[in-house]
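Below you will find the structure I want to go over with you.
In this view, the complex is presented without one of its protein chains, the others remaining in place.
A and B are the chain letters, set down in written order, and residue numbers restart from 1 in every chain.
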Amino acid sequence: MILETYPPDASSFLKQEKNQFANPVGNTILQEIEDIYEELLHGRDSEKLSDFLDRIIKIRAIQDFSPAQAVAFIFHLKNAVREELGGEIRNDQLFEELLEFEHRIDKLALIAFNTYMKCREKVYEIRVAEVKNRVFSLLKRADMIGEISEQELDIREENIDSVV
Amino acid sequence: MSEDLSNVPKPDELMRIDHKPPRKGWMDVPVDFKPGTYSYTAKAKNLKILGMPNPREWSPTDEDWKLPENWEEIVREGFKDRLDKYRSFQLFMDICVRCGACADKCHFFIGSGDPKNMPVLRAELMRSVYRKEFTTSGKIFGKLAGARELTVDVIKEWFYYFYQCTECRRCSVFCPYGIDTAEITMMGRELLHLLGCGINWAMEPVANCFRTGNHLGIQPHGFKDTLEFFADDIEDLTGIKINVPLNKKGAEILFVVPSGDYFGDPGTYTCMGYMMLFHELGLNYTWSTYASEGGNFGLFTSHEMIKRLNAKIYAEAKRLGVKWILGGECGHMWRVMHQYMDTMNGPADFLEVPTSPITGTRFENAKSTKMVHITEFTSDLMKHNKLRLDPGRNDNLIVTYHDSCNPARAMGLIEEPRYVIRNVCNHFHEMPENTIKEQTFCCGGGAGLGNDENMEMRLRGGFPRGNAVRYVQEKYGVNRLACVCAIDRATLVPVCDYWAPGVAVTGVHEMVANALLMKGEKERTTNLRGEPLPGKEEVEDE
Partner (left out) sequence: MGLWFSLFTVVILVLLVFMGVGVVGLNSLFGILIPYAALLIFLVGVVYRVGKWTKAPVPFRIPTTCGQQKSHPWIKANNFESPSNTFGVLVRMALEVLLFRSLFRNTRAELRADGPRVVYGGTKWLWLAGLAFHWSFLLILIRHLRFFTEPIPFFVNLVASMDGLFEIGVPTLYVTDIIILLAVTYLFLRRVVIPQIRYISLAADYFPLFLILGVALSGVLMRHFYKVDIYKVKELATGLFSFHPLVPEGIGLAFYIHLFLVSTLLAYFPFSKLMHMGGVFLSPTRNLANNNRMRRHVNPWNYPVKVHTYEEYEDEFREKMKAVGLPVEKE
């Protein structure tokens, strides 16, 4: 389902190619979504979940998705459960369990949003770091940065003292 | 309650929102320039100094690209001219059977999923116009024969996708006819340049390199300062004073590096590595301020520009009267040196067949071009036990090696760097087989795309590489990614930072210098980066 949010040709490629290295996108998503599901069912801690989410969202954060699209897949888990287990839920009156499960999914969505923002911030951080690295080393070489050294600081303090 | 449940929309219904609109044929999908996925355009001043057509200020997001009035004619003429001049171009326009073997081989397609990033479709962007303009069936059957009109939208599409190809040649390894998308991208960019549509991150280095000798526009005195600055750092580290031979007539060897090596970290450590190695060998060599750039962004511009920029290498070797040329660690520079230089600016009959003054080895494989790759040179030294090395000094590094596209696929330089690495470090692990050697994945920022405005596209393209790095990071604890390419040393840093945080990028000769036991050196406590050497951590703390 997540794979289907990719453009059609891409999604079928992602589904078909099983090799982790020839098709890292599909592989990562499949692997992680399995793990997320496991964790959700057992209602485990959010830290581990955010780890799994991290890998999927990292990919989606730099692809052509809007922020909403990038994390919307979390809600597809609800549909997956309703679709697959709808009959059972109705027959066995498992509505409370369903609500509890969906509550967990909602929490997951919030974590996903955080993760997405973290990835985007990382991208900008990388951009800035790259520019800074380029400019800074150049300026330093060109002796154009007046970094205040310890020595200078001492001298200045002395001067101040003498004025006082 | 059960009522509610049955009213919940079915998954497919929800899914429909997420689906892209019903797909049209690729010819009918226009380009959408989103920030983060394209590079800024070439500034007018850079085109002017090079005498290139249609210099102007413009942006890809503009409706009007201010193309020359007769732009169709220019493209048509330029297309025809290149068909007549390059068998490769003509053949690659004609013989593709669209088997799709290349489709999932492109790092940009894998990372982005955009179908036009499949190499076959990238080439079809051009073939469609070729059919319309130059083939009978295309003229008669039009779209049915895969032909389409040359329109401004096509030009925009070319600009978008030919600057989303890093000319890495991975697809050509898998193509049953050897169709090389790099060749097609180069032609596409040449045609775009006829209209004045280039990117600044390629054209500014070209303009600078033309005038000052290197991409960054570092002037001769600045170049001297920079190298002396490194010499000081080396002295701090080893206690050895290294002199920097510059523009020295009568030296035996002219040494040429990509400017990335003396400009940005971590390339600078590799540069210091060369200097330390040559000092230890007592090599009679020289740097040149005029030929202070081995890299050649002409390769990302046009064949003519390759030649214009490359000419200074042989010219300077001749002026200084050296015997042969040694080249540093760089990817695309080596494609130019290996496959173009001799043809374009040779024959270099004023030089001698390269012979290592230390081992006496004659480099027969470079007997015509007279230029040797630094890892060919160093591996020969190691084979003959001419270097005293302590690989233990690199024990804090768990290393993997990234084959840079051009050395791997345009040169076949595969084992030499590995031999060097194995001699200078104790922990070396290969990445999975279909991501190295001739199947290596690009860093995502080659061919002039390594600018920061294009970062998202670079991270997409760098994903397959990052994924493989992460794999060895998790499996073996790899923390250092070695490569022999200056562009890699700049672009793999963000790729690793995003996809495999904790892995740093290094040049091969940085590790060589760390392991190198130099005559008369003081006890080193750190490596070139200032990281404490293994076993010296406590000393550092005290």
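Keep this in mind: a residue touches a chain if its C-beta (ideal position, glycine included) is under 8 Å from a C-beta of that chain, and two chains touch if they have at least 3 such contacts.
Computed from a predicted structure; not experimentally measured.
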Touching the absent chain in the whole complex: find that residue among B:40, B:58, B:290 or B:476.
B:290
Touch as defined at the start, partner being the missing chain; which of B:319, B:386 or B:422 qualifies?
B:319
Decide which residue listed in B:44, B:150 or B:411 touches the omitted chain of the complex.
B:411
Since one chain isn't shown, list which residues of chain B touch it in the complete complex.
26, 51, 83-88, 90-91, 94-101, 103-104, 115, 118, 120-121, 124, 135-137, 141, 144-146, 169, 172-180, 183, 210-213, 219-221, 224-225, 246-249, 289-290, 303-304, 307-308, 311-312, 315-316, 319, 338-340, 342-344, 346-347, 361, 363-369, 371, 376, 379-380, 383, 408-416, 419, 433-434, 438
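Definition applied: only the chains that are shown with their structure count from here on.
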Express in whole angstrom the distance between the two chain centres, defined as the mean CA positions of chain A and chain B.
29
The answer for chain B against chain A in the complex is residues 1-2, 5, 8-11, 14-15, 18-20, 23, 34, 36-37, 103-104, 110-115, 216, 222, 225-226, 229, 263-265, 268, 432, 434-435, 452, 455-456, 459-460, 463-464, 467-468, 471, 490, 493-494, 497-499
Across the complex, what residues on chain A touch chain B?
1, 4-11, 13-14, 17, 19-25, 28, 58-59, 62-64, 69, 72, 75-76, 79-80, 82-83, 86, 89-90, 95, 122-123, 126-127, 129-131, 133-134, 137-138, 141-142
